[in-house]
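One structure follows; several queries about it will come next.
Left out: one protein chain. Kept in place: all the others.
Think of it as A, B and C in the order they're written, each chain with its own count starting at 1.
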Amino acid sequence: MKIRIYYEDTDAGGVVYHTNYIKYCERARSEIFFEREMMPLDGDQSGFVVKDLKANFIGFSFLGDILEVTTKVIKKRSASVLLEHIITKEDKKIFSMDITLVFVREGRPHIIPNNLYEVFKEDIIFK
Amino acid sequence: MKIRIYYEDTDAGGVVYHTNYIKYCERARSEIFFEREMMPLDGDQSGFVVKDLKANFIGFSFLGDILEVTTKVIKKRSASVLLEHIITKEDKKIFSMDITLVFVREGRPHIIPNNLYEVFKEDIIFK
Amino acid sequence: MKIRIYYEDTDAGGVVYHTNYIKYCERARSEIFFEREMMPLDGDQSGFVVKDLKANFIGFSFLGDILEVTTKVIKKRSASVLLEHIITKEDKKIFSMDITLVFVREGRPHIIPNNLYEVFKEDIIFK
Partner (left out) sequence: MKIRIYYEDTDAGGVVYHTNYIKYCERARSEIFFEREMMPLDGDQSGFVVKDLKANFIGFSFLGDILEVTTKVIKKRSASVLLEHIITKEDKKIFSMDITLVFVREGRPHIIPNNLYEVFKEDIIFK
């Protein structure tokens, strides 16, 4: 998953606005499903929501840069999943994040449907 | 309607990213309804969508600036409305936009519900 | 230039938020320079700014959709350029925009530097 940095991603400090790295990770998570011709949800009233996250901002990035996002499954439970995202620029780590997602149906935690659960394999790194 | 400019609003050029002025106008339009304790929609599958817009970018704005957005109804039809937005900074016009909104229900144009239609009065400027 | 629609692009109406189409066009314009290993600017205090734009919102798009953005140079002047952007979804036009960009140096209009000027060829469509 490659991310190009455009004007919209930067701020007056001349670098990428901090929350955007967290958005790039969400793009990477969704893309895992899209490229399998799936959606990261199961009907209108369901989907993954973020429960908590811990992020480290290690380096800067700038207009025109190309970043790479990887996703690794750290732990799977019946209704939640813990992922690790790493963002690199020219093979150097500039951002890392641990994030817990909970599957929610009609506003309440719910067992992750099988087809979605199987996508999050614990032994591979999604690129 | 006053808008403060934060880091998220600016880009690496040091000024407010162009599309954000268009977002501020949407905030102003929604706020017209919110401050009347209404929503700019009528049930889940309805709401106003943008049909076209014409925007002029006249001046720059920067981190920390306070902008003011006004909204004026130019023309009302049964299913659409033409509005003019003006954004000023210290009483100087820096942006103007004409925008046509269509009321849509389940993806198709629909007569604007009465309670929403009455809000868009043709003789006042919403601030 | 292909654009995937992620959660961040959509709003509570279930569709892509209107100003995002205008951002996708800016991505496409910047990418024209990036893919030539150039930047759309000439030093810190310069770059293209939007003077005016006229946008038509023709169709909806949704989470997971893939859009295509094309850019065509309509008119070139010494300090400005008029472009036409078209966004399609499965070969159907869903958005079009005419936009005038002015090259600015230290806050004032300035002749477009030669290397940037040459990129905007009038007889091709950038994809």
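Keep this in mind: a residue touches a chain if its C-beta (ideal position, glycine included) is under 8 Å from a C-beta of that chain, and two chains touch if they have at least 3 such contacts.
Here the structure is a predicted model, which means the values were calculated and not measured.
K.L.:
Of the residues A:38, A:55 or A:79, I need the one that contacts the missing chain.
P.N.:
A:55
K.L.:
Taking the full complex into account, find the residue in B:27, B:75 or B:127 that is in contact with the omitted chain.
P.N.:
From the options B:27, B:75 or B:127, the contact with the absent chain belongs to B:27.
K.L.:
Per the definition of touch given earlier, which of A:22, A:38 or A:119 contacts the omitted chain?
P.N.:
Spelled out, the listed residue whose C-beta touches the missing chain is A:22.
K.L.:
If the missing chain were put back, which residues of chain C would it touch?
P.N.:
7-8, 10-15, 17, 19, 62-63
K.L.:
Which parts of chain A are in contact with the chain that was left out?
P.N.:
Contact residues on chain A toward the absent chain are 13, 15, 18-20, 22-23, 26, 47, 49-57, 60, 107.
K.L.:
Can you list, in ascending order, the chain B residues touching the missing chain?
P.N.:
Missing-chain contacts on chain B: residues 4, 6-8, 23, 26-27, 30-31, 34, 39, 63-64.
Here is the rule we go by: only the chains that are shown with their structure count from here on.
K.L.:
Please tell me the distance, in whole Å, between the geometric centres of chain A and chain C computed from their C-alpha atoms.
P.N.:
27
K.L.:
Centre to centre, by mean C-alpha position, how many angstrom separate chain B and chain C?
P.N.:
Computed from C-alpha means, the inter-chain centre distance equals 22 Å.
K.L.:
Of all residues in chain B, which are in touch with two or more distinct other chains?
P.N.:
13, 15, 19
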